[in-house]
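All protein chains of the complex are present and in place, except for one that has been dropped.
Showing subunit A:
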Amino acid sequence: MSLKSERRGIHVDQSELLCKKGCGYYGNSAWQGFCSKCWREEYHRARQKQIQEDWELAERLQREEEEAFASSQSNQGAQSLTFSKFEEKKTNEKTRKVTTVKKFFSASSRVGSKKEIPEVKAPSPSINRQTSIETDRVSKEFIEFLKTYHKTGQEIYKQTKLFLEAMHYKRELSIEEQSEFTQDFYQNMAERMQTRGKVPPERVEKIMDQIEKYIMTRLYKHVFCPETTDDEKKDLAIQKRIRALHWVTPQMLCVPVNEEIPEVSDMVVKAITDIIEMDSKRVPRDKLGCITRCSQHIFTAIRITKSEPASADDFLPTLIYIVLKGNPPRLQSNIQYITRFCNPSRLMTGEDGYYFTNLCCAVAFIEKLDAQSLNLSQEDFDRYMSGQTSPRKQESEAWSPGACLGVKQMYKNLDLLSQLNERQERIMSEAKKLEKDLIDWTDGIAKEVQDIVEKYPLDIKPPNQPLAAIDSENVENDKLPPPLQPQVYAG
């Protein structure tokens, strides 16, 4: 029976299986109903159109920006002449632009632009490219900054624009490829500046920072937590995990920070603020800056508590504690984003890199955290994790004196609430009792009445004779003297 209906369900008309274009071959739903040949033609056409549109848009944007650059440049007067020449050359070059891009980013860009990806195209670029106020501000700053480098500045600007355009066409590629392309760009730029531009190293670093700021402000929207990755899922997982670990105390982690000292708790709050702030920054380096500031506050907190400089043995547990307390938003996305798009020279070395590595360690530790790492028994750990009990509840007395005012007040309120709760419960139970008493009482009365009624059934006998004959039964009625007769006395 069921088999029959199933068969009917998958029945498809023969004509539906054929290519939509009617070439006679079979079509495939993966090719939107076309056969492979027709699909390729169709797709190619659509893609060409898209590419054409994108080029136009990119060119328009570039023109706009160059105008902005030119106008800001012409304000300087002396510079304007050389720049207009540069501008002219640019326009001439426009027709040959495709080859220019290829020339600069030969291997990788060729792969990127020619690769056909049978995926839905990215939403219309005009929406994506909406420039926010911040992007504008950063662009202006970037142009201002480059002005100080004259010719090298122009060259850098050109390269950066080309890179951004190339990135625009790489949007459909995997995030790893985009990341790799960006890293290559950083490296090429630094190398070119040094070898061709003869820029001294410390300057190179400054320029690289500016470049990073400029490109990442623009790319942020597309490459931070992209939909093609499971970054968001990981974010939610770690967030949930940290929430589940809300009961972890500094004592369990052996954190050498005493929050009873007001200065220390101040530092802890600042560190938490910094780590939370990280999410609001767009540029990887600014995000790293937040981590570094957070770390420095942690070091200060440890130093005040221990009155000796903190070592890594103290630092990592404290950072873990701060992350647990702060539960920073989109933690995994941020880490991934920094790893993929930060200038690599910052990440593996340098102070920022060190603190970033520590943060990665902290997150890895939180993910793996178990009873043993908190010096707890497995039963206790499970009970705390399931939320059955909280170690903090038992310690609430010990907690309150050191905590800040708000927390103290909270504990007081919690106390009050629990007292109220108790009283409420008492009232409820009393009320229940009263209700029960009342019911019992009515039942009791009813029962008593019933008993009495049963015991003394109410029998009303019908009257045998009319009331007039009330003395009819008297046996010796006849023997009575006759009733007295009324006599009249005249007197």
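Remarks
By definition in this document, a contact is a pair of C-beta atoms (placed from the backbone, for glycine too) under 8 Å apart; a residue touches a chain by one contact, two chains touch by 3 or more; residues count from 1.
Operating definition for what follows: contacts and distances are computed from a predicted model.
Taken from the listed names "Exosome complex component RRP4", "Ras-related protein Rab-17", "Cinnamyl alcohol dehydrogenase 8" or "Serine/threonine-protein kinase 35", the protein name that UniProt assigns to the chain not shown is "Ras-related protein Rab-17".
The chain omitted from view is touched by exactly one of A:Arg171, A:Lys234, A:Lys287 or A:Arg346, namely A:Arg346. When the omitted chain is restored, the residue from A:Leu17, A:Ile51, A:Leu236 or A:Cys360 that touches it is A:Cys360. The missing chain, though absent from the display, is touched by one residue of A:Gly197, A:Pro284 or A:Pro317; that residue is A:Pro317. Considering the complete assembly, subunit A touches the hidden chain via residues 187, 190-191, 194, 200-202, 204-205, 208, 254, 292, 295-296, 299-300, 302-303, 307-313, 315-317, 343-355, 357, 360-361, 364-365, 368, 372-373.
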